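Incomplete set of chains, arranged as in the complex.
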Amino acid sequence: MLKLDTAGAKDHNSHAQEHPGQATAHSAPTPDCLVEMYEVMVRSRRLDERCWLLHRQGRIGFHISGIGHEAAQVGVAFAMQRGHDFLHPYYRDLAMVIALGMPMRAILLGSFGKQGDPSSGGRQMPNHYCYKPASIFSVSSPVGTQLPQAAGLALAEKLKGGNRVTVTCIGEGATSEGDFHEALDWAGVHRLPLVVVVENNEYAISVPMHLQMAVERVADRAAAYGIRGVSVDGLDVFASYAAAKEAIDLARAGAGTTLLEVRVARITPHSSDDNDATYRSPEEKARVRAQDPLPRFQKQLVEMGLLTPAMIAEIERRAQAEVDDALRYAENAPYPPVEWAMGPVFAD
Amino acid sequence: MSEKTLVEGIREALDEELARDPNVFITGTDIGPRGGVFLATQGLYAKYGPRRIIDSPLAESSIIGVGIGAAMNGMRPVCEIQFADFIHPAYNQIVNEAARMFYRSGGQYCVPLVIRCPYGGGVGGGLYHSQSVEATFAHVPGLKVVIPSNPRDAKGLLKSAIRDNNPVLFLEPKKGYRAIKGEVPEGEYTEPLGVAKVTRAGDDITVYAYGMMHFYCVQAADQVAEEGISVELVDLRTLNPLDKATVLQSFKKTGKALIVYEDNRFVGFGAEIAALLCEEAFEHMDAPIMRLAGPDVPAVPYSRPLQDWFMPDVQRIVEAMRKLAAY
């Protein structure tokens, strides 16, 4: 099922008929929805933690993490018509792609570079998600390139008269790339049905925000393009959801693009290749860890009476089981045959 | 059939494909009411309107990036880069993105995108309106590179490029836009990508060329024919994927090869042809493989005598043909 199918190239980019049933709008997070959001966060967190472990054990070659970004990602994802709206994500968007329905097995096949990895067939590094069944486009390593492409997805949607909104994500550091600027010019000029989510964790690997740009808020940059700029506490699911919902609704209604900054925390090193002790003090790291959005959301839901200790335990159990299953599945999967390296390079 | 210029062939292809497929649209700078700085899109804005002929901001990386996105959402964008010299800001989107998308997504998304781009010198364009970029891009797996040398091919190849499911860099010899004329069949026909064409059969030497240089080679071959030199001329037409079979076949017949290109010589496209021949047809080599190419200075200078010094021309091709034939 996860085996990649490269046949029928002519239909690759046709989206109209797929999973029409999956289009579900969430006008406000219902209690059920909030619990589901929580569960996605837990699932993402457990998978993420396991990947760090797998890397330390030498079982996978690389991991780049979304830990500390999950509240914002879940808030945004649940504001989308999942499966219908487009997501052009970046490498930290684990919780987001899980929320949109990418299976853990699929994700871990990528981490192991195993056969059936739907993201790229073992060609890309881990966490370079791509999953067409959920309308997820291919993560690139060169940062920022997804932005003009997301503008193009949105422009085509507008030209075709479709009603999909395109959501794209980017780190604050990558907003310094020229592609960010050029894309937002298009977004402003054509009032594109687009939401650009900037996940601001205040670091580009080791480079702190103040050496990247001289604005207080990334959302300030919206002023250069005649689009909306909104900055929210991305450690808070409610704030993230509300801001994303408004932005997506406006985009769908023809009111154009929002630059949505979600202020998050990068609780881990940049990636498994990084040693953040070279540029963050233990005190700073402790401060960042203390911002963890997961216990915060759990506490909120418990106080709202939506989560009980039993539910929490059950959700943990399910998440662990899912991770265990996916890990078994991916680790036992064969490597791709070398034919997978050979191509096809060109579509038919 | 009627006699048309190369740019008219291109315009017809665009017009017909716009009419044929509602998913085709054009973007780039000045391609709207202005009709393009070379008038390749003249009249199309009036005919198809601002939703199909979209003047873009002056930002090449996004012209291509937006094209990639639109292509992944079911469209067939034709993106114009005003001069090949200005494709450089879009290098990242073309090479890292467009060319790799199909492979990197394991076939989930393809990028049916055409990048039209006038290239080449001899037009008084100086350093930045004269560049040839085909070697740079032919080196990139996943990107097709096509160069027409006459109006008929221009139309037929461009139509194929627009219908292709891959990114195609379509390089147009700007000096030939009006200088090269020829018969263009009315209405629907296509020329296949990836197929070179023996445009003149001959026995003594094989000359490989494309674009404007092919046009000059035809004249040079005529000239040396009077001296009894029989030239087989191969118009490469598609540089990637290269039609190796046709390239090798001609060489096996003549045993002598001259490659003519106006791009800088060093690591230019001619190097690949030479390497291919001496790797796969060594036993047929009767002479050194010759390259006649642009010199290795940054680009074509503006001042007339300096430009003339840079550009390969009919006379220099004639001399190279003579030299090779005499070896």
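Each chain carries a letter (A and B) given by its place in the written order, and its residues are counted from 1.
Here, contacts are C-beta pairs under 8 Å (C-beta built on N, C-alpha and C of every residue); 3 or more make two chains touch, one makes a residue touch a chain.
Everything quoted here is computed from the prediction, not taken from an experiment.
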| item | value |
| --- | --- |
| Overall stoichiometry - one representative per chain kind is placed in view | A x2, B x2 |
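Here, only the chains that are shown with their structure count from here on.
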| item | value |
| --- | --- |
| Whole-Å gap between the CA centroids of subunit A and subunit B | 40 |
| Subunit A to subunit B touching residues, read off their complex | 4-6, 9-10, 12-16, 86, 88, 117-121, 123-124, 128, 130-132, 137-138, 140, 142, 145, 147-157, 159-160, 178-179, 181-183, 185-186, 189, 343-348 |
| Partner subunit A, residues of subunit B touching it in the complex | 25, 51, 56-57, 59, 61-62, 64-75, 77, 89, 92-93, 96-97, 101-110, 112, 141-142, 144, 165-166, 241 |
